[in-house]
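Following this message is one structure expressed as structure tokens.
We show some of the complex, not the whole, and keep each chain where it was.
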């Protein structure tokens, strides 16, 4: 497999959604007709695999093969029928109490990385993400309207321990960050 | 003269290893004896270190003193435990050196050519999926649990303090033993005046006492936490 084909496969895998020939051409710095011919080759190479390339006009994307649908459906069902894990419950509670809150704040409070957990809550529609107004590369997470309705919460601030949690978690995040800065300045010495 | 910058080191092993490597020495009792003065010199600057770090530095200082004393006064007998602590220090240094070598592999490739994962169920719009068995009470109790589990500011592990207390005893005992040996050594020395060793031995005593002073400083820091007032050392001179 030539490099260009590998790179296209990698980009489509990561993107998940469809990409146009033009977008690919721009990222890969290759003329569009090269991209197009390599896409035909990739489509061909994938035709007997679990991942397929589908093409519609000048857009392409990767999907699972239709022959595997029995199992992909089963996986989807299992994923979403299951109860929330302890990690999800913790993350959801933090977002409910502190939202809008950034991923790194959630990570600090939990002490572990929450990337997958937050993603899981997003697809379940329990939380939603909004662009951080101060930094448009980052996101903030907040409870979805449906979640609040489902739990019967009128106003987050009326929740028990609301003030306590807000105060302590803020203090904690502040401390961790200043420790971190100290350590970093020592390390660069 | 090799100079040391304060706060440059992660800990006592880091400092020791650096001193050894700068002199291109291998890890053994001879090289440890030869860098012990520089190590103790560094300890003098430790006053502003967090208590727990001081403990670590001082514990290793005691082993270095043993090594140096033994190298200067071969007739000084070490207990089995002391022999062990010397062997252990050498082994720890080798371990640490190995970790540093291996860490170069990590450093070289970390973040250079990353492999990215796909977002889970990317492109699937599920809408709102009712979270089974989830109630408001559940969320409130989870928040309480999270609050309780927020890490507290780390307290000085008792064990480190215990080590300093036993270090104090050990130093006192060692002082007695070395003083006895010293007298003996001076007696031997006076018989062979032209050995050129006199200055060296005076230096031993001076650096040993200077070192004791440093160790005391470590202990004095400990005694500031009220529970340990009773281990404050009185001047024995």
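As written, the chains take the letters A and B, and residue 1 is the first residue of each chain.
In the analysis below, a contact is a pair of C-beta atoms (placed from the backbone, for glycine too) under 8 Å apart; a residue touches a chain by one contact, two chains touch by 3 or more.
These figures come from a predicted structure and were not determined experimentally.
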item	value
Composition by chain label (entire complex, not just displayed copies)	A x2, B x1
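One rule holds in what follows: only the chains that are shown with their structure count from here on.
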item	value
Centre-to-centre distance between chain B and chain A (centres being mean Cα positions), rounded to whole Å	43
Sites on chain A touched by chain B in the complex	13-14, 16-17, 76, 79-80, 83-84, 89-90, 92-94, 96-97, 109-111, 116, 119-120, 123-126, 144, 146-147, 150-153, 159-161, 164-165, 168-169, 172, 175, 186, 189
Interface residues, chain B side, partner chain A - complex	5, 7-8, 116, 118-124, 126-136, 138-140, 142-144, 146-147, 150-151, 153
